[in-house]
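Supplied in structure tokens, the structure appears directly below.
Left out: one protein chain. Kept in place: all the others.
Right, subunit A next:
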Amino acid sequence: MHAADAFAKTKAEGRAALVGYLPAGYPTLADSIKAVDIMIDHGADIIELGLPYSDPVMDGPAIQKAADQALAAGFRTRQVFEVTEAVAGRVPILVMTYWNLVERYGVDRFARDFAAAGGAGLITPDLIPDEAGEWIKASDEHDLDRVFLVAPSSTEERIISTVAACRGFVYAQSVMGVTGARAATSAVAPALVERTRKHTDLPIGVGLGVRSGDQAAEIGAYGDAVIVGSAIVNCYLESDDIPSGHQKLAELTADLAAGVRR
């Protein structure tokens, strides 16, 4: 299953896809599997599993905290394949990871094991296509999506070279800044999507900052996918126990799913 399968469906339904992000191993290994199931049950079209890392330079406080907690509980890279295997089959599962973890595991080995677990592809926030020779080769070899990022600061030239290297979709970072739920979404995001669309037929996902169905609807009006991360993590960070977190996640996902269907 690839990202394209989900986008074929959402396109047919004339709406944007909902992409839910959660670090694997958070709030616990078993509950991260449960959380993914909850998201899928309540309308997520694509799942993005984060790989917890000690130095997440693109993430804001919520995702940092979740990743720290997963690592403190002993999370290992290979467990992302367990989570993937447990949830794969219903919607495409992508892994979002800082590059050192993949490089350390072995780029081809990671691609092989992830593909074998039923994974769809990788989103690589600190790997630009210029540095991605080995990953491009491995993702071709193992038929995985590769999602690179474009940003408001990207030049035309870089948007062209980045989308040319993408498969599955293109990730538009909608604000200049780290991940985190924001009250207002970005004003620069529509312009970035428009600039990007000139150079690709791939779907364009918009991330960073979404926390409500209203925001999801707003972004879904111009983006092909609405990516939600910190708000999902906050369901657990702001709950007294994991079952309440699951409950909040179900409600949030339903709200977001309704948002992309407006």
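Rule of thumb we're sticking to: a residue touches a chain if its C-beta (ideal position, glycine included) is under 8 Å from a C-beta of that chain, and two chains touch if they have at least 3 such contacts; residues count from 1.
Quick note on the criterion: contacts and distances are computed from a predicted model.
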item: Record-based protein name (UniProt) of the chain missing from this complex, from "Tryptophan synthase beta chain", "Cell shape-determining protein MreC", "Carbon monoxide dehydrogenase small chain" or "RagB/SusD family nutrient uptake outer membrane protein"; value: "Tryptophan synthase beta chain"
item: Hidden partner chain, touching residue among A:A6, A:L49, A:A66 or A:L149; value: A:L149
item: Absent-chain contact - pick from A:Q64, A:S139 or A:S230; value: A:Q64
item: Residue touching the undisplayed chain, where the options are A:K9, A:R104, A:K137 or A:K198; value: A:R104
item: Contact partner of the left-out chain, one of A:V178, A:A225 or A:V260; value: A:V178
item: Residues belonging to subunit A that touch the chain removed from view; value: 53-61, 64, 68, 71, 76-77, 98-101, 103-105, 125-128, 130-131, 148-155, 158, 162, 173, 175-178
